[in-house]
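Of the protein chains in this complex, one is absent; all others appear in place.
In this document, chain identifiers A, B and C correspond to the written order of the chains, with residue numbering beginning at 1 in each.
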Amino acid sequence: MTAVLIANRGEIAVRVVAACRRLGLTPVVAVSDADRDSLAAQLADRAICVGPAPAPSSYLRAELMVEAALATGATLLHPGYGFLSEQPALAEACEDNGIAFVGPRPDSLRAVGDKASARAVAEKAGVPVAPGAVVLDETSAVRAAREIGFPLLVKAVHGGGGRGITLVRDESELVKVLPVAAAEAQAGFGNGALYLERFYAAARHVEVQVFGDGEGGVAVLGERDCSVQRRHQKLIEECPAPGLSLATRDLLRTSAARLVEQLRYRGAGTVEFVLDTESTADPQTIVFLEMNARIQVEHPVTEEAYGVDLVAAQLRLALGEPHGLPDDPPEPAVHVLECRLNAEDPYAGFRPAPGRITRVTFPRGPGIRIESHVYEGYLLPPYYDSLLGKVIVRARNRVEAIDAMLAAVRATEINGVTTTAPLHEFVLAHPDFRASAVETRWLDTVWPPASASGTVSKGHAA
Amino acid sequence: MTAVLIANRGEIAVRVVAACRRLGLTPVVAVSDADRDSLAAQLADRAICVGPAPAPSSYLRAELMVEAALATGATLLHPGYGFLSEQPALAEACEDNGIAFVGPRPDSLRAVGDKASARAVAEKAGVPVAPGAVVLDETSAVRAAREIGFPLLVKAVHGGGGRGITLVRDESELVKVLPVAAAEAQAGFGNGALYLERFYAAARHVEVQVFGDGEGGVAVLGERDCSVQRRHQKLIEECPAPGLSLATRDLLRTSAARLVEQLRYRGAGTVEFVLDTESTADPQTIVFLEMNARIQVEHPVTEEAYGVDLVAAQLRLALGEPHGLPDDPPEPAVHVLECRLNAEDPYAGFRPAPGRITRVTFPRGPGIRIESHVYEGYLLPPYYDSLLGKVIVRARNRVEAIDAMLAAVRATEINGVTTTAPLHEFVLAHPDFRASAVETRWLDTVWPPASASGTVSKGHAA
Amino acid sequence: MAAANPTSSPEQDLPTWAEIAELVAKLDAGTFADVDLQMPGFRLRMSTTPDAFTEQAPAARPRASAEPPVPTAAPAPAAAPVPTDAPEPTATATPRPHSATLSSDLVEITAPILGTFYSKPSPDVEPFVEVGSTVAADTTVAIVEVMKLMNPVSANTSGRVVEVVASDGDLVEFGQVLFRVAPDVAPDEVTR
Partner (left out) sequence: MAAANPTSSPEQDLPTWAEIAELVAKLDAGTFADVDLQMPGFRLRMSTTPDAFTEQAPAARPRASAEPPVPTAAPAPAAAPVPTDAPEPTATATPRPHSATLSSDLVEITAPILGTFYSKPSPDVEPFVEVGSTVAADTTVAIVEVMKLMNPVSANTSGRVVEVVASDGDLVEFGQVLFRVAPDVAPDEVTR
């Protein structure tokens, strides 16, 4: 039996275990000291403890993961998402030790690993990019800004996950922000390099799921809309992305495919775009945002829409087999939504609320899929992210899917921690969201609702 | 809030709870004394104990179910399948007490409730029926048999679920069988009436999922193949039914629709057909078998194929709303399988094996749906059927679905009881099944496999 | 855009680890025996005394125990399987282990069926039995009405009624306690 070392935790580790089961592979999960009792550890054939709870001492140490793979005889290593998943060092260490890294080649990871090089690759592949420039000092920044126009975004070149981004409205603001942003980038990402980029005030986040065979071949599995965001953190995703013209879809897909071909990209990836909703042309204006060289949190919406198993396809490819995905699948006749339930208090600035889960009831029924690692009695550790699980719902059209999701969220019971369920119920019931896709800044304009925050303030004073 | 009394148990009670949650209805489950701790009782808003464990004192007493609905303020009653689901008496008692029965009108139940009247209705609606006749005595039986031809089936007119059926090869066998069959029919079904019917030696069981609006309108949701049977008990079902020509499908669907229109049928129903695989015409020969006037065990394969919620549609219709199903949906681009896992020993004549479930692990992942009422610590009571749960798998085509189902069954762990999982693994891996649809008598020719039964006999003797 | 950020998010108002460590170092250098600091989403408790903050130990393993949940009002399970062809309701009168501490010698008469409880055959007459009444096994003690059908309830035990638990018009579920009876002492129990 071929063993797979799962170098991750939480729901994605559980998901990889499931994909291993589908293919008859032996899942081995690398755990930190805090995750010895995790669901993934229970479901896998074996768990191996690599280090203490803090991620920098365990889940972020490539050498421990490779050691764990070697020690358990695993010949594949699946990095999940986050943590080491996009670190060329891990992919390289795997290569050096005869372990198949379930992800892109190290050179691909490097090529898309920071904004500047990713942008360069995109431009080379003929993918539309936003007006923007890397800036070295105030002089070059001001000159570049005048060309790009205000408002614009100041980004850390090595930032990610929505962090290290500042909106600047005019030149005086830019001059003030530059040194602060550079210092923060240095502190947060170990590199003070900054990048200026045109800011689209009315934008949607639309991304394309791609899967490369490593030899230039590419399967394109439609678009996801992930515009329901709070401070660049996705909360609700859907597939297909609603309301796009055929020409816009085609532009998105061919752009994404070109990037994959250019990189001779291997495995699952996502090409993210900003869609300018103020553009009235057909196709609408899209600009390349970044490429995520890994499986994503929201991959199940694509799986449910297209009837595929992306993680199994990753493993198949790493095994040297055909990935088995259709290159150009028919358009799905269904609509799929995903809600991320986090252990956070949506009425109190989304403050993380780790704790012990005292009761869990997930919804059941047709079209409902749950991806989660929590169970009754589980102590959500304070060391990692606050994702409790994902509710994925598939129905015949968007309205039915929204209704089904609303019912599913209401039927979800996770006691012992505060969850973001009220936010999801609010969005799913909101006329703006129900009418069509919203813009990425929409959520911040409607949440928290005035009445709710008032109530909560009183509650805290009491 | 509108409350729904669920007059059933097991996985279908859990399924109806889920549909209630989807629609925001309040589920109340009627339980026998043995089911006070059932999963449905835990998931519902309320459980009400109607009687002792034996079904004749609880789940088969219509007056207790109506009393329970009245006592709990439920204005809908869902009968599930089996038990009272097709009893006109319950539907009538609901009508008399102002409770909406989630099922067909009493007259529809009567019309299709026994083979003779069902056949009459089918003939009237222009649905193909097998040559056959009700027989009153030996003389009429022999006369009818000569017309129908041997081999033929002797059936109890009031039988059901595959019971009360005898295969007869020639006239002398018929004469011997008649009095025995009549006595058995009298004992088993309270009525000794018999029916002779042409026997198709090489037959498939193909059924059409229909949904009537009660006013003559009908939604037809494709076919299911349920030919993997053991003594007329379905074990594996799939949708779409493989290998049917367009003309055959069309004949099946229009026949089923005509029956629904004829009855002005209300709600979910299944029209079952025998498909003669020896017929080389196009369309192939099909004959009406029976109509099941209720939701069926295998309804999830249709739900997964078409992206619908049949149980929610039942409830909507009973609430006086449109059922919301598409009348003529596009052909599904997926293939769906269902395996019924029973607590039976497949190596020992499928002897029921009730007991306490010590551990349950169900498979996870894209395209996998589980319908089950068992949980760790659950004592499977000896009073009822042995269904532990259903594994439903959806994939892009039949081969992928079979592979995914094989992995799913292997990843299913239900400890504490003996299950039929080995049988499912055997069938899913069998070249005959993988190549195409099998015939209804196929399973009995290959199971138990010679080697396995030898091994197990030893095991049992030890 | 990275969704799951494994390291702690900077967007909370909570102290960083470094700040906590600094605080802890300060406290540790001080003279305090106990410290209990609570803020929303954060709590710090320190003590120089072992077991100062003993709390309920968390369950060792998250998995459910094999025992089913204790039903709220279940009768003791019968040892022998009940024949399935006996649809006639019969009252059950069983010693109830879980009430043993309260009334160790009492026998409960429970509802043989779901329905409406009536203590008397018609509104104007005396109840079948009252507290103090003596009953035999075949004494009718009540009626449970199901859909206009009156089901007499037999005592199925002999003794003296000490409590009437159900009230007229109550919905009673199967197995629900209707009466408590002090049983006649059986000859073989005298010697106890």
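Quick note on the criterion: a contact is a pair of C-beta atoms (placed from the backbone, for glycine too) under 8 Å apart; a residue touches a chain by one contact, two chains touch by 3 or more.
The model shown is predicted, which means the values in this text are computed figures rather than measured ones.
Asker: Which candidate, A:T166, A:T254, A:S279 or A:T361, sits in contact with the chain we can't see?
Answerer: A:T166
Asker: Please identify which residue in A:P54, A:G269 or A:G367 touches the non-displayed chain.
Answerer: The one listed residue touching the chain not shown is A:P54.
Asker: Among A:V29, A:L76 or A:A93, which one touches the chain that has been omitted from the display?
Answerer: Per the contact definition at the top, the residue touching the missing chain is A:A93.
Asker: What is the set of subunit A residues that contact the non-displayed chain in the whole complex?
Answerer: With respect to the unshown chain, the touching residues of subunit A are 32-34, 36-37, 48-58, 60-61, 63-64, 66-68, 71, 93, 97, 161-166, 231-232, 347-349, 353-356, 379-383, 416-418, 453, 456-457, 460-462.
The criterion applied here is as follows: only the chains that are shown with their structure count from here on.
Asker: Would you kindly say which chain has the C-alpha centre located farthest from the C-alpha centre of subunit A?
Answerer: So the farthest one, by centre of C-alpha atoms, is C.
Asker: Centroid from C-alpha atoms only, then distance subunit A to subunit B, rounded to Å. What do you get?
Answerer: Comparing mean C-alpha positions, subunit B is 42 Å from subunit A.
Asker: With chain centres taken as the means of their Cα atoms, state the distance from subunit B to subunit C in Å.
Answerer: 37
Asker: Which subunit B residues touch at least two other chains?
Answerer: Where subunit B is concerned, no single residue meets two or more other chains.
Asker: Would you pick out the residues of subunit C that each touch at least 2 other chains?
Answerer: Each of 63-64 in subunit C touches at least two other chains.
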